[in-house]
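Everything on this sheet refers to the single structure shown next.
With one protein chain held back, the other chains of the complex are shown just where they sit.
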Amino acid sequence: MMMLKDTYSAEIEATLAKYPPENKRAAVMPLLHLAQRENGYVTKSALYEIADLCGVAVTEVASIMGFYTLYHDQPGGKYRLQVCTDLPCALRGANEFLEQLCANVGVKVGETTADGMITIEAVTCLAGCNKAPMFQVQTGEGLEYYENQTVESAVALINDLVKR
Amino acid sequence: MSKQVNLTIDNQAVTAAEGALIVDAAKKVGINIPVFCYHPKLEPAGMCRMCLVEIGRPVIDRATGAPVMEGGKPKLQFGPKLETSCTTPVSEGMVVITNSEKVKAARKDVVEFLLTSHPLDCPVCDKGGECPLQNLTLAHGPATSRFLFNEKNHNAKHVPLGDLIYLDRERCIQCGRCVRFQEKIAGDPVIGFYNRGRQMEIVTFSEPGFDSYFSGNTTDICPVGALTSADFRFGARPWEMKATASICTHCAVGCNLAFNVRREVGGKNGSPSKGGIVIKRALPRQNEAVNELWICDKGRFAYQYSESPTRLATPLVRKDGELTPASWDVALEYAAEGLLGESKPGQAKDLLVIGSGRLANEDLFTLRKLAEGAGGQAALYSQSGGGDLLAQVGAAPGTNLASLGKGSVILVVASDLHEEAPIWFLRVKQAAERGATLIVAAGRPTRLDRYAKYVIRYAYGEEAQIVAALGDSPRRAELVEAAKPAAAAKPAAAAKLVEAAKPAAAAKTVEAAKPAAAARLVEAAEAFGKAENALVFFGSDGLGQSGAQSVAQACAQLLAATRHVGRPNNGLIPVWGRANEQGGWELGLKAANLQTALQASTTAYIVAADPYGDDPSLPAPSFLVVQELFLTETARRADVVFPAQAFTERDGSFTSGERRVQRYYPATPALADCRPDYAISAELGQHLGLKLEGRSAAAIFAQIATEIPAYKGLTYRRLAETTNATAIGAAKDPRDAEERRCADLYYSGAGYENTQGLGVQLPLQTLSPALSKPAAAPAAQLSKTGLLAVPVTQLYDLGQTVLPSALLRQRIGEAWVGVNPADAAEAGIEAGAAPAAIVQVVLPGKPEWRAAARIDERTPRGVLLIPRSMGLPLNAPLPGASIRPVVRRDSQEAASQQPA
Partner (left out) sequence: MAEHILLRHRDIPNIDRLEVYRQQGGFEAFQKAVASLTPDAVTDIVKASGLRGRGGAGFPTGMKWSFTDRKNWPHYVVCNADESEPGTFKDREILTGNPFQLLEGVAIASYAVGARVAYIYLRGEFWPIARELDKRIAELEAAGLLGDKLFGTEYSLRIYTHLGAGAYICGEETALLESIEGKLGQPRLRPPFPPAVGLFGKPTVINNTETLANVPLILQRGAEWFRSFGTEKSPGVKIFSLSGCVNRPGNYELPLGTTFRELIMGRGGGIAYGHKIKAIMPAGNSSSLIVATDEALNTPMDYESVPKLGAQLGSASVIVIDDSVDIPWLINKTVHFFRHESCGKCTPCREGTYWMSQLTERIAAGHATAEDVALLKAVAGQIKGKCFCALGEFSIEAVLSGMDRFKDDFEAKVSSYE
């Protein structure tokens, strides 16, 4: 089985070094981010490995994964397109934007396209309120913000992502 | 005594210790502030907000530091908000109001909130009738619901958290008691919250699920019916059951239990009840000096052996080579004839009587009387030793692990307490967390190491030497000398004693680690010597009878030399494998070498022990009488078998490892024709021409109290005494106990207040001069050929008192052998394979045995760990062992039993 240790040993070392040695547990969140980068979601074996690396029980690691919404315990689309529909964005048309985008892509909010590439989700405020409609794209590699969007620009981006 | 402060709660003047929480201070004067998330044994969390009260504090003049007066009274300042009484400590001059309209409204609000997502399925809920949510709703909640029923949050209702505990997610009120118990008290965070907000739910990710020896306790403290045990769920309603006080029979701790019983047909677990009384569940009974409010899962679930359908129900007599049912008269007559043989009554010299620590004091005493009267010899069936020393150096009366903290030292030698005595593990851990210095000396890493200040690693066989070194400073100096790198070559034996705490690191820098380890030993010894109080636990990890005897001797001398005897919270505590092994020693039975003892006798009377199961090579007497619950290997060889009553069917008393004598009571009627052990022995005695007391346990106990000095003055009545002092909420309601139990919200509905006896600790004899002499370190005796097989204890084993519990059977797992990776490699066994490799374990003079190899660094090099009662009888360390790989026949099946 592929272990995070095999691929990312330097990064794991560096992460652990950020915290006092008796508080290795502090590395759980960064390591969950790392594990998610590897697979797009946190696998069960990654949970065990992180528990081991940080000297905590696996349930404690899972509990942290469950609390924070950016961690996923299930695989989703390759790209998670997360549209902010919180109040400030909604005042600038985020709800209508999301609705039309979904209609264009042919999925409902929270669903993944048939090819498994794109999941469209509604999320809470992303600190981009002045540039609504806006969304972030969560991928294996990380996160990117797309602001001042129109349905056209978003569809174009999706077409682009699918081709990548 | 800690500083006291004065405050007022609901106009009542209250004095409480500084730092005490308002909720506890109120409880002490009979004011019950309702709580959900608070539990007096857990750290306060302040989550549920049920305990909100009004708090006023005196206004202090900044300049003078004195309270500002107003109209002759100190001026009070009330905060703008209500405050949680479960998190707020009392302070001088504080005024607390718990019954104002504002407070009542807040309670109603909180209850209403909790009920919005609660399924309100009380009629089918196991907790109904003893549910704090139910009770507090009636007392404080709103009369009607304003929440739209079909907008309730729905969740999974029957989620197994492993095989022992079930979770109903809809009922959970997210109080976190269970999570906090597992994390803080048990040190086993195997359950946790998942998601957040209203979606928050309890999960487990351990393999197997909810993998903790303490899991059952969460079902007691859960304030709703969210957590239930697989044993009891859908079992009965609380009001249908009666409670009987009992004592757990599984180890030397002596946890206080209550059995809930009810009359029914069929019974569970295949028990043969035909409309009789059956046990529905075992619950902890509070005894702050013994088990507080907790019991381990073995104690909670393994009692089921007493209801096993495989119990012996009638006497058996060997006829034409077969054991056949017989009447008591025939069986007793036949047994007496066989035991007497040609001898006259009183002269059955070759009779060997064996009884085990599973028996009550009354049974063991009767057995000794019988053996003495008949002219034979009585032996205690035990693989351990040294029990005779405890009359002098045992834990002194007044000892209570809960009162150990800073200034105390606890030394644990040769014991994996988590496996051997889980509740002691829990209490020692907590003492260490309160500041007691914990020294763990063991041949391998154990779970307790985590909490220890000093971890001392020895080679198996050198336990007694290490203990001696802790008490003997010249010898320590020698050790330090020996461990210095330059001198290391010379007195190698001494250097070897001290191994690095982490065997993994040993390979790297054994030499460099030695001085550190030696220094650690010196420091530990100093801490021990200087301690105000010191308790020593010795167990059976890797020990046989003689090994245990020397360890006990060394511990006794260490305690005597450092003057840690005869005072409360000082002394030696043996981690015996059975509940009443201590009683056996106190009553004059000694552990014997059965090989020689059986060789020397022609007839034997074996009670509650299975020596032939544990060691098939023992010599056979010409006539054998066995008294048992089950048809054991030993019973199969008997000429006569007497069916005994289980401890749940009779009364009696046990003496715990802390030398506390405690009573238990009959919970159910006896099975069929079974009789109490003491009664059978007394009758057998009569047939042998002896006059033995056998009318009742109480009558025998009265005799013990007159004949055995340590028990002098004890009566059943005294054992049944309780004091308010130990109950958490001392305020007592004059209503009957059952009522009180439900009203006492601190118990959360399950668990019992102790109304039937806290027991009495035995006094100590004066120390004999021999023990006060400095210890002469015994030489290490184990030869070094081949691998050294050592017996170790695992809580759930294949023993007769575990297997019948259907629930625990699933947790026993397959037979295993602990192997060091280097030894495994040498034997050509691959580490890290899943499923684990099956190996053939070859021990000189023992049957061949196959087990799954647990290959890891925790097993020291050159050692094989052999779990007791897992198929390979090994009673003492044995050199010359070897292992070799075997092809797994059914890897499919093994894989399914293997943790992922």
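The chains carry the letters A and B, assigned in the order they are written, with residues numbered from 1 in each.
By definition in this document, a residue touches a chain if its C-beta (ideal position, glycine included) is under 8 Å from a C-beta of that chain, and two chains touch if they have at least 3 such contacts.
Predicted model, so just to flag it, every value in this text is computed and none were measured.
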Using the document's definition of touch, tell me which of B:Met200, B:Ala313, B:Ala806 or B:Ala827 contacts the absent chain. B:Met200
Out of A:Glu13, A:Asp52, A:Glu96 or A:Glu144, only one touches the absent chain, namely A:Glu144
Out of B:Ile9, B:Met47, B:Ala336 or B:Ile456, which residue would touch the omitted chain in the full complex? B:Met47
Among A:Met29, A:Val58, A:Val105 or A:Ile120, exactly one should touch the missing chain; which is it? A:Met29
Touching residues of chain A against the unshown chain: what are they? 18, 20, 23, 25-30, 32-33, 54, 56, 63-64, 67-71, 86-88, 90-92, 123-132, 136, 142-145
I need the residue numbers on chain B that touch the omitted chain, in ascending order. 44-50, 52, 80-82, 87, 106, 109-110, 112-114, 116-117, 146-148, 151, 153, 173-174, 176, 193, 195-200
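Going forward, only the chains that are shown with their structure count from here on.
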Cα-centroid distance, chain A relative to chain B, in whole angstrom: 46
For chain B, which residues count as touching chain A in their complex? 188-196, 203-206
Taking the complex as given, what residues does chain A use to touch chain B? 47, 56-63, 66-67
